[in-house]
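All protein chains of the complex are present and in place, except for one that has been dropped.
Chain nomenclature is as follows: A, B, C, D and E, assigned in order of appearance, with residue numbering initiated at 1 for each chain independently.
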Amino acid sequence: MNAPYSHSPEAAEKARILAEALPYIQLFHGKTIVVKFGGNAMTDEALKENFAYDVVLLKLVGMNPVVVHGGGPQIEDMLTRLGKKGEFVQGMRVTDNETLDIVEMVLGKVNKELVELINQAGGKAVGLTGQDGSLIRAKKMLLSSKEDLGQVGEIESIDPSVIEALEKGGFIPVVAPIGTGADGTTYNINADLVAGKLAEILKAEKLVVLTNTPGVLDKNGKLLTGLTPRKIDDLVAKGVISGGMLPKIGSALDAARNGVKSVHIIDGRVPHAVLLEVLTDQGVGTLIRSK
Amino acid sequence: MNAPYSHSPEAAEKARILAEALPYIQLFHGKTIVVKFGGNAMTDEALKENFAYDVVLLKLVGMNPVVVHGGGPQIEDMLTRLGKKGEFVQGMRVTDNETLDIVEMVLGKVNKELVELINQAGGKAVGLTGQDGSLIRAKKMLLSSKEDLGQVGEIESIDPSVIEALEKGGFIPVVAPIGTGADGTTYNINADLVAGKLAEILKAEKLVVLTNTPGVLDKNGKLLTGLTPRKIDDLVAKGVISGGMLPKIGSALDAARNGVKSVHIIDGRVPHAVLLEVLTDQGVGTLIRSK
Amino acid sequence: MNAPYSHSPEAAEKARILAEALPYIQLFHGKTIVVKFGGNAMTDEALKENFAYDVVLLKLVGMNPVVVHGGGPQIEDMLTRLGKKGEFVQGMRVTDNETLDIVEMVLGKVNKELVELINQAGGKAVGLTGQDGSLIRAKKMLLSSKEDLGQVGEIESIDPSVIEALEKGGFIPVVAPIGTGADGTTYNINADLVAGKLAEILKAEKLVVLTNTPGVLDKNGKLLTGLTPRKIDDLVAKGVISGGMLPKIGSALDAARNGVKSVHIIDGRVPHAVLLEVLTDQGVGTLIRSK
Amino acid sequence: MNAPYSHSPEAAEKARILAEALPYIQLFHGKTIVVKFGGNAMTDEALKENFAYDVVLLKLVGMNPVVVHGGGPQIEDMLTRLGKKGEFVQGMRVTDNETLDIVEMVLGKVNKELVELINQAGGKAVGLTGQDGSLIRAKKMLLSSKEDLGQVGEIESIDPSVIEALEKGGFIPVVAPIGTGADGTTYNINADLVAGKLAEILKAEKLVVLTNTPGVLDKNGKLLTGLTPRKIDDLVAKGVISGGMLPKIGSALDAARNGVKSVHIIDGRVPHAVLLEVLTDQGVGTLIRSK
Amino acid sequence: MNAPYSHSPEAAEKARILAEALPYIQLFHGKTIVVKFGGNAMTDEALKENFAYDVVLLKLVGMNPVVVHGGGPQIEDMLTRLGKKGEFVQGMRVTDNETLDIVEMVLGKVNKELVELINQAGGKAVGLTGQDGSLIRAKKMLLSSKEDLGQVGEIESIDPSVIEALEKGGFIPVVAPIGTGADGTTYNINADLVAGKLAEILKAEKLVVLTNTPGVLDKNGKLLTGLTPRKIDDLVAKGVISGGMLPKIGSALDAARNGVKSVHIIDGRVPHAVLLEVLTDQGVGTLIRSK
Partner (left out) sequence: MNAPYSHSPEAAEKARILAEALPYIQLFHGKTIVVKFGGNAMTDEALKENFAYDVVLLKLVGMNPVVVHGGGPQIEDMLTRLGKKGEFVQGMRVTDNETLDIVEMVLGKVNKELVELINQAGGKAVGLTGQDGSLIRAKKMLLSSKEDLGQVGEIESIDPSVIEALEKGGFIPVVAPIGTGADGTTYNINADLVAGKLAEILKAEKLVVLTNTPGVLDKNGKLLTGLTPRKIDDLVAKGVISGGMLPKIGSALDAARNGVKSVHIIDGRVPHAVLLEVLTDQGVGTLIRSK
């Protein structure tokens, strides 16, 4: 009798890798995965397309991905074109009304580009800001230093009903970090904060944060993983995680503390980083477990 | 025995007007009403708030309003600020890639402002462009004159599923007139065209178009109403409707021809014009019946 | 350019009044409103038609009206025609078996007339007695004075499932105040008691009671409003509300005490009194809040 | 080993009869059975209770019984008490407005009694007239002889939505034969006509008509069964069914002609006649098949 | 007028017996009835057909029968044919791997025969073992005597979701007593244990156990009934129920202790024993109430 036709090493390898995905697909079926999209991945065309692809695949295998994005570099570009100079206090952009207009317009454009990329990859994405369906209620962020950040907001509450309506219809929500006050005032909010809080309110299984580093690093640049909120406190106390690393993981840590089962700070420069993180046993950065 | 307490003329008047609304509410219950929002009503704060109010009231009494808006004046403003000069061919803005970027950003901002106004009036609005949920598939508009309009599109098809998902969730869709080609290219589309086509695809009961005139006027400035597609052809042939009036009603006429039961071209400068048109026997412009 | 077409004072007034209704429609959307229909409004043809109109409008704008009616004058008429003389103890009609037969027949006829009026106004009404779907379980009312009222009942329990089935189908229930005992015996029940108890069991937002007075009056005939159960106790103790006024509000007070958010005792002689009360800021009588 | 405990003849007989019901329960599961209740069965207390019992059992085993009743004897009684004398033209009661009032009141009372009996037997019945939910639209019956029957109506159309809403809620509809005109006028309709037409509109599996005879008899008083519309025409032509028998089966014949699969004219004097007809192979009268 | 046609004694008797079933059908409507099928009833063709008939009838009148069967005699037959000799410890069959193979195959065949009989009677049955849908999780039964029973299992847990899915589709589940361990090992389980535990987990109204005796008998062979767990303890203590009778009712007693409202140990040799027990007031054995 004939030898099996496809007993090629390539076929065996493909079968092995697909089969490796099974337990992850089972584990995260029907679960919400919030992905913070940012950093270089937002400006490299190939990485962006990979990212859109990954999100569509997660949706197809039964998870509910929710994407949150920022727009730092694009906002900077536009301000420059318009002859405005960005001013920062404690790492946050001072946002006067004119700047806010520009922030809103740029985030709107970035949002629709991402929506379109996901649609091109075969998904059905819908772009949202915190205004749509009154998703994000915000208030003015007040600094203890009394410096005025202008229209920079912090989150007061989240009403997830528009996200739920879209998920029921099979759509992938893509969220720009704009919120509104009770009186209709618009606020610019840090995208990490929005991703973390959304993950918490949506009882997400995972929060995946794309960065431009391999993950959380110790003072010597060595990757740390398998962390918990408690262990991080410990490492900070011991000086293993230096202060400069901390802001990167602030809202991720909050999410882990408030019930999001696992938070991943991963290297957005790796092609298909999200897919590797969620569907393989190939770690791509730092894992923080809720406990 | 005591005289009735509230037999005041004011009460009687209120009761009469509310009661007058009943047959309209019955007639249009569960029906879709597409409203094209534009003209002065978009720049006058009080008129904008009235408009938001009207849309929320229609939703509450059981209709399904869908809002489509343009952004002409705001786009003009921004182009001027950026030192660009608009160029027009056959009344349509020539849209190079840089202009398209600006159009998208401005429409995005206008969209969210309208969403926020409706939310402030107690509704639950969600802003969309034709990209969201692949709502509007477009293609490049080609002129017989061979002049190149750049990224100006015409509608190829409409997939209403995102609007249906939002309506099922009780949300009011607010649509900006952007579409995408099969390859993901973005197109700027005339808002009247989008409103007319959406009304057709959604099998709307009514298309209400807000303008800056009292409606369709004859050569002497007299308002015409009670029209049908056939009567309009006749009036044009007879020269009663002069050429200058026709472009205003082009897509409205198409909608009437394609099954939208009634099209209203109304005076957006009248406060609560939509409410008066839909819920009272007070005509506010020109009515075109499908037959 | 032309002046706005409909900037007439009349249009402005209409728009203002319709817009005034919006917050009430929002507030009471999906809420149950029990209306006790009685007094002159039941015998004046124009008032009856107005009432039917009001009920249909409430239904259309998203509320769930439930109508309860009595039939005092019509019962008296029929007894007179049949040569029977009504006998009363403590204000309640002594109801022997023959009288009960007549009460049932007259209430049945009144019920269907009201159903028909509502249908003519464009609603879909269904008449019920407490027998239908075992809606009202009753027992014989026993007086401490030991006098026998015959087949006069008090309410033991209410099974709202038939009302729920009809509301799910879009129908307006119209209830005649007849109940049955565990053994199938029929009882005549006071319509105010039925309205109050139904409002309580259905967790109604409002109980609206139509009377022939402007509302609850003090000793000098001045209208009292903004009451609470506690304030009423106080006014009675102080003699401001005289004893003669109290029976009028007995079951309304009970409803307010048992969770019905607001009870309105209004002047049924005012045309469209229900509409004015529910949809305008025009008060039409006495408001009793649950607290 | 012990002899089987319950091998008594009585147990065997019970088992046999219950088992005999199986194929009928299977056959009519989920099907609508319209039952015209009338004749002696309406005045004999034991027969009435049996009837209520039968209806509840049909409902429980999965069928959808709909009861239609008349009220001839009870109307006659009341007219006599009120000193009015019934007048008949072509077997139909001339119905002036006063008579119509009485007909409505009496039918209402009969209706509620039947509702109560079914409730006492463990069912959940709801009484309806053709006014409820605009069930029966009627018009004045005009005789070719030009004699005026007053408010006697014939059926124009039936809107079964109220019956469907009640069946969805598990209720048994009990219908009194009153209809209304487009203008709200009330008409007295023959109960056989209502039963036949309802059976047709509800696509009933069976129409069961209770009478005071053993069924359809030939000239010699012999019971006829296994009929079809065609065979009946034939028997009438041959004079086997005499003219006096025909009016009894008029509307039954119409129902059979219009798609009701089987019509049964059965002897209402037999206890549990409905149960025997539907659940056993014991024929209780005349069967007319649609073809 | 004619005498009623079917006033025959036979008709009256049929009507009486059918009417007698009404309260039982009402009482058990929508309730789960677990039936343990076993003993002679499994080998006598007529009794088997009767049994299938009874199960279909219960389903049709609105109950949810679940059948559990054993296969003792059929297994014995097959072992004999294969030249294997059964070995028993404490009344349980020692089950080596080869025996287990045979047990599974025979139970599979018995299961499908029963499924087919129910289908022939007009039902829609689906056969299951504890493997299907992971219905029964089992573990090795360990004797205190340390003797090894081989692959005999006891129940660790039950996942009723496959039964629920089938009932939603209108199917009758027929369960063979096989379970699996966490590692996939197959176990042979006593059918009485499975029936009792299923009744408990499914919150069954009744557990009906068919045996070859008239029920639970005292030392003199007299049938005992109206028992409770407490009364049984008492009777055993007093020696009224001899030890030999106890194993017969072990799992039945457990079910009664764990919330199954009534347990019936009935004589499977009586034709239609299940029907008589559930739908008539004809007792067919021993009733044990949960309290």
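FYI, contacts are C-beta pairs under 8 Å (C-beta built on N, C-alpha and C of every residue); 3 or more make two chains touch, one makes a residue touch a chain.
Just so it is clear, the structure is predicted and the values come from calculations on it, not from any experiment.
> Omitted chain: which shown chains does it touch?
A, E
> Just to verify: which one of A:V152, A:A204, A:L227 or A:V284 makes contact with the chain not shown?
A:V284
> Just the residue numbers, please: which parts of chain E touch the chain that's not shown?
The missing chain touches chain E at positions 81-82, 101, 104-106, 108-109, 111-112, 115-117, 119-120, 124-129, 131-134, 161-162, 164-166, 168-171, 178, 180, 183-184, 186.
> On chain A, what residues meet the omitted chain?
1-7, 10-23, 25-26, 29, 50, 53-54, 56-57, 60-62, 121-122, 212-215, 217, 221, 223, 267, 269-273, 275-276, 279-280, 282-285
Keep in mind that, in the parts below, only the chains that are shown with their structure count from here on.
> Centre-to-centre on C-alpha atoms, which chain is most distant from chain D?
Using the mean of the C-alpha atoms as each chain's centre, the farthest one from chain D is A.
> Please decide if copies chain D and chain E contact each other with the same set of residue positions, more than half shared, or with different positions, and reply same or different.
At the contact between chain D and chain E, which are copies of one sequence, the residues are largely the same (over half shared).
> Just how far, in Å, is the C-alpha centre of chain E from the one of chain D?
43
> Measure off the straight-line distance from the CA centroid of chain A to the CA centroid of chain B, and report it in whole Å.
Each chain reduced to its C-alpha mean, chain A and chain B end up 36 Å apart.
> Distance from the CA centroid of chain C to that of chain E, rounded to the nearest Å?
A distance of 56 Å separates the two centres.
> By residue number and range, which residues of chain E touch two or more other chains?
Residues of chain E never touch two or more of the other chains.
> With chains as vertices joined when they touch, what's the shape: line, ring, star, complete or other?
Looks like a simple chain-to-chain line, open at both ends.
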